[in-house]
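All protein chains of the complex are present and in place, except for one that has been dropped.
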Amino acid sequence: MTEQKTQHEHIVQPEMQLDARAVKLNIFSKFLHTLGIYGIAGLFVIFGIVLQVFGVINGFLSVQNMLNIVDAVALLGIVAVGMAFVTYSGHYADLSAPTTMALTGIVCVQMLRYGFLPAILISLAVGISVGLLNAVAIGKFKANPIIWTLAVSYVTLGVIRLVWVNKQIYPDVMASSQRASDLFDAIYRLRFFGKIALPVIILIILIIIYTLLMTRTQFGAQLKITGAARKAAKFSGINVERIIGAAFLVSAVSAAIGGLVVTSLSRVGAWYNGAGYDFRAVTAIVIGGMTLAGGRGSIIGVVGGVLIIGLMNNIMTLLGIGTFSQDMIRGAIFIIVVGVSAKSLRSLGRDDA
Amino acid sequence: MKKLVKLLFVGLMLLTAAGLVFAGGEAEEAASGAVEGNLEASLAIDVSVLTAADGQPLIKLGGQTRPVPERPADPSALPETDPLHWWDMEFAGWNSVKTNIPESPKDGAIGKRIVMIVHGDHPWTTACSNGAQKVADAYDIDLKIMSPNWDLAVQNQMIDQAINERPDMILLIPLDAKTAPQQARKINRAGVPLILFNTLPSAEAMDYAIAWTGPDDFGQFRILSRLWADALGKEGGVAYVQHAPGGSPYFARCFGPISELSEYAPEITVLDKQAPGFEADKTMQLVSDWLTRFGDELKGICAADDSAQALGIFEALSKAGREDVIVVAAGNSKVGMDLVKDGKLYAITYQTAEGDGALAVKTAADWFNGLEIEPVRYLPQHMITVEDVEDFYPPQW
Partner (left out) sequence: MRKLQIKDKQQLISTIDKNRIFILFGVIFLFMALFAPRFMNVFNLTTIMRTMSLNATVAIGFTLILVIGQLDLSIGTIITFAAVVGLGLKESVGFGLSVPLAVAAGGVVGLINGILVAKAKINSFIVTLGMMTVLQGTIYTITGGNSISLSTPDAFAISDWLAEMFFPLLTPRVLITIILVILASFGMRRTRIGRNFYMVGGNSQTAWLAGIDTDRYTIAAFVISGLTAAVGGILFAMESAAATLNMGNSSLMYVISATIIGGTSMAGGKGGVFKTFVAVLTLEVLYNGIILFGLGNEVKIFLAGVILAAVILYEAYTSYRREKVLGQRPELMKELERDREAAAASSS
């Protein structure tokens, strides 16, 4: 997947060109460029409010509804903010995330017999070790991220199914005590102030940590250069191998946590847990303004992308649009949003992707 | 060096050719002829004493058939809310014209070879295979189970492979109702006896099979919907969380109740129906949005799955503090039965996975034994509620 480099030679001095080119932007692109993804999120909210004012839908603008939206996408958010590091490093996506989730979940359920905390720790370690595989192969040996993580997901899936002979296991059966089982059940169901669910808290904590990691640390700065221009990063003395490896580890950490959450939600440890979260996370990441070329975007943007997916689903269901049409609309909005943002970046001479 | 590679390749080709030439005699001999007294011994075997993992009898025959109404001239012309609109799907097989069905050998089931092709891997399938194996063991039948992992191309390949093995019988869960006719026809033309089970195939497929056995999805949901309507007081708005599109459950578990209730409880209105897939979080968002959209209008939810979908439903309900919504679902997984026991799910259908596989093998055995086989054999119909849920523990899967 080489990028189209034909535009590249036209960029002489971005600063000088910026104003002249910015004029050419149409309103929507300019809007998108200034406000980023939250502009679109805002549009959706306004759209929802307008619909409510005209009585087409009701209940959109309520605290409970907003909380529902956040609740529904918290799990996706947990996985996406981690995988964003992979995209940021210029490596597209981590397709092994779903099986990492499944593996973490099923190992945790299996280990509940040794108590809650050991189970969590062991399973997280197992999940993160999948990330280690990715880190070595992609970071050090430059294996193609998409197919390598695909291969890893096959192997992991095969291992899960071989070890647990195509069965699913239940936390309340496996746990040594009622307490361990209840604690595991609470990962998804614990609510603070009776409203805010634990996954949302986890997501917020991850957002804070990851944002700091990406913007305030040496690792973040090096990751940005590595993502934007790997060779330049290498020649400037950055240990790109370790940086890229670390990005995949972050993704695995997120996927492992997501695996615990999804397993707690579905109350079974099974190989099919987490299926589909790879492409869903990429969708959120890319809608959130992180370009696949790497080095551009932010965690906050990704969260915006996640929220947009939640908002979109919410409004469509409130409107009573059927499942089938929802798919079509979702796909089209995805292409349009990403296309427009790519175009605006390009017109500004900011990106050649 | 290129020579070496070429040589290797040519060698391989030769080997293939040689293999092809000598392959003629490879097709396996059909099972050996009848042993004296095999039929009597087979008939003497009583499988009704077998039990499934949940303590229920593995096989319960007879009873549970229901009257088959007259087929209307053109069912598809009737509205979807009319029960007879679904006649072709609901009663597929009852009006089949059996074609080229092999004659029963009438030499007893003991020692027969059966290939069973399922639809894909799932804990349900594992339980189903266990049930089939129990009956096979009782009859000393050599049972080989193949699973195509939900891939049509692979299932077609497995059918070819099964035919190639020349077993005494093929048991098949078609991946899709609509692919079944050609699959059944192929097996039929190869002269191998065939019993379809579990997934309701298109009516045409039934012409080529000895019988179809499995759950009466429509019938179960008609009973379930009446129970549900009674609990709802025969009024209020309801919504349906549907099965994945493409199969008969997608219709049976939504239009079954809708068409039944259009007569039994016409006051009940359908607010919405959606197919969010089998993921708890997606279902949760759907139901949360429903609660926002319909508010107190929403009195009942009918789900096509009692585990992930049901969990999503109850997460959404508990967040909204709505304990009054009456939820029913197709079951009976462990998660679903736990929910029934907790008093959350009002009722689920009894879907014995082990019994599903067992009934197919039992029907095959009956056929070997020369017994009369009705074209359609249903699994027992039963609704599990909080009253009798204890009887179904431990769960089959």
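Which chain is which? They are A and B, in the order written, and residues in each are numbered from 1.
Here is the rule we use: contacts are C-beta pairs under 8 Å (C-beta built on N, C-alpha and C of every residue); 3 or more make two chains touch, one makes a residue touch a chain.
Remember, predicted model here, so these are calculated numbers, not experimental data.
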Query = Which of the chains on display does the removed chain touch in the whole complex?
reply = A, B
Remark   = Touch with the missing chain holds, among B:92, B:141, B:177 or B:258, for B:177
Note = The listed residue (B:100, B:149 or B:318) that touches the chain absent from the view is B:149
Remark   = Among A:123, A:251, A:266 or A:326, contact with the omitted chain is made only by A:326
Ask   = Which residue numbers on subunit B touch the omitted chain?
value = 1-2, 4-5, 8-9, 12, 15-16, 19-20, 22-24, 26-28, 121, 144, 146-147, 149-154, 156-158, 160-161, 164-165, 175-179, 181-183, 185-186, 202, 204, 245-247, 250-251, 275
Remark   = Per the touch rule stated above, subunit A touches the missing chain via residues 1-2, 4-6, 8, 92, 137, 140-144, 146-148, 150-159, 161-162, 166, 279, 282-283, 286, 291-293, 323-332, 334-335, 338-339, 342-343, 346, 353
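Following the convention adopted for this analysis, only the chains that are shown with their structure count from here on.
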Key: Residues of subunit B that touch subunit A when the two form their complex   = 121-123, 125-126, 242, 245, 272, 274-276, 279-282, 284-286, 288-290, 292-293, 295, 307-308, 311, 315-316, 319-320, 334-335, 338, 397
Query = Once bound in the complex, which stretches of subunit A touch subunit B?
reply = 57-60, 62, 64-65, 67-69, 71-73, 75-76, 161, 165-168, 170, 172, 188-189, 262, 265-268, 270, 272, 276, 310, 313-314, 317-318, 320, 322-324
